[in-house]
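Every protein chain of the complex appears in place save one, which is left out.
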């Protein structure tokens, strides 16, 4: 029978392997699966390629994963958030690779990966340095660049409410990248604020159908990144 | 101030012009905006290109629009539904053009049109007659065809609940093509079962944000296509 | 060719559906085509849970409703009234086909007009000049779903083989079919061609071979069964 619930964070991330591509949900701290990220730090996988809009703040969550030397490459749109010091230092010293992707192109590449679309065309970045080396093509008099779908081995995301089939809802703008990352990853691992009975979420309001989810861990009171940072915390 | 509510069906469809491309929501009778279609028949626009998964049944709704000679071309995936007699006759006599598109490619072309993607690649239809004349391209060892985004001048769709900003929810599998058609049309016209106050639909459960909607007409008790057909009705 | 028309030998429709259901693992996400494939849902073995996807926008589809509980806006891809099981969700067509194209559906069971020994499937058009072409989601399904099962009578009503060297009808997809369940046998599509995995009770390998348009290979399971 179908039950995607897993008791422990460490079991949930146990099989993330060295060199894996890991999509991590969140836009800033909204939607950041901080407990799953910390479990991944404990787990020890390294040389990861991480896909996230940013590069984390302070010394917790994604920033801590980077600071602990686990990330070989970031694919992101904005690695320069206020409070983001870990990534810039490593980047300047050549210790981490960066693939800079416009935010909407990043989102669409992830969605395409999840939807079985190997490539698509967008006008975003045409005539800019980010289009360099990319294939240009004209449709109806306008130039577009070809962009590739993006898939991952794992996705770590945060949901508001989940059932044992993996159906998910989100809290406000914490939704951001989670639904499309869930689609694009081979294995999607969810931390949810509340685990509920199958059938208790209205089928009309489920945002991520369970087909895109593999594991659900309940974390009723997740840490708040900005609070940890204000307290000067670092991980581990 | 923003108020997309329009009182009359005839006002809602008044500017649909001869030769327009019109996307019509619905999969079979589920989600078919039958009152809007009948208003379009009354309005008289002709030589329309209609995008719908099917070609209607009996002599009401989309079948009636076709039967009344208003449709020059159908873009659809399945024009051979049980009870669909009008289209086959016109097609055999060469009086209507057909662009046959696989259902998922049709959906993705509409979504791409709405999302500003001029073209994308899909493995669907490769090595079949429906890929003939289309550009083939190999990604990672697999062949894909290039398909174009599809846009429309108008979309006619049916919603369960709408507010005056045009935010929409749907009823069960009546959702089908409506959200993506709303995105892909310059002007989206909605018939809704219930018009409610702005702010009364939970922001987390809105399926189609009002930005994709231009006009809303309230039709509290829409006709049921299968009932009309059972009663032997035809329109007008 | 009249031998193929005998009614009382081989598997019936229910048995074909039941046999197919045995091969669908617990926890699978499954899309069932119209006709005999739909019947597979009735035969999920005890202890397994299978979630059904219907491409018009529903995951967690349940059986047909009682007549007084029909909602004309709750239908399956065959446009028949259905119900929802606990844990179901609704979504639009682009999201629904993202599930298909993105290889999220585990198994799809389809009908067939012809299957070639390379696994090519023809099930959407006879290619006749005056036929109204209609494809629906068949091409998306065979291109996107991980495992494609076909349930079909072994021969057409007029006794022509449906399992052939190469399809004469227009293709739905090339090299897409994994396994075929007919009234006579269970047949795998392998790199070497069709391999018979199982025979219906009272049906011999030669009997099936006679009704097939290309060479069949006996699978290891047949030899094993013969040894018992």
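Which chain is which? They are A, B and C, in the order written, and residues in each are numbered from 1.
Assume a residue touches a chain if its C-beta (ideal position, glycine included) is under 8 Å from a C-beta of that chain, and two chains touch if they have at least 3 such contacts.
All values derive from a computational prediction rather than experimental measurement.
Although one chain is omitted from the display, it touches the following shown chains in the full assembly: A, B. Of the listed positions A:2, A:123 or A:146, the one in contact with the omitted chain in the full complex is A:123. Note that of A:8, A:47, A:138 or A:173, the residue touching the chain absent from this view is A:173. Taking the complete complex into account, residues 1-2, 111, 113-117, 163-165, 167, 183, 198-199, 203-204, 206, 209-212 of chain B touch the chain not shown. Along chain A, the points of touch with the absent chain fall at residues 27-31, 53, 77-82, 87-88, 91-92, 98, 100-108, 110-111, 122-130, 170-180, 207, 224-226.
By our rule, only the chains that are shown with their structure count from here on.
Where touching is counted per the definition, the chains common to chain A and chain C are B.
Of all chains, A has its CA centroid at the greatest distance from the CA centroid of chain C. Once the centre of each chain is set as its mean CA position, chain A and chain B turn out to be 34 Å apart. Residue positions 115-117, 203-204 of chain A each touch two or more of the other chains.
Across the assembly, chain C contributes residues 58, 84, 90-91, 94, 97-98, 100-101, 144 that each touch 2 or more other chains.
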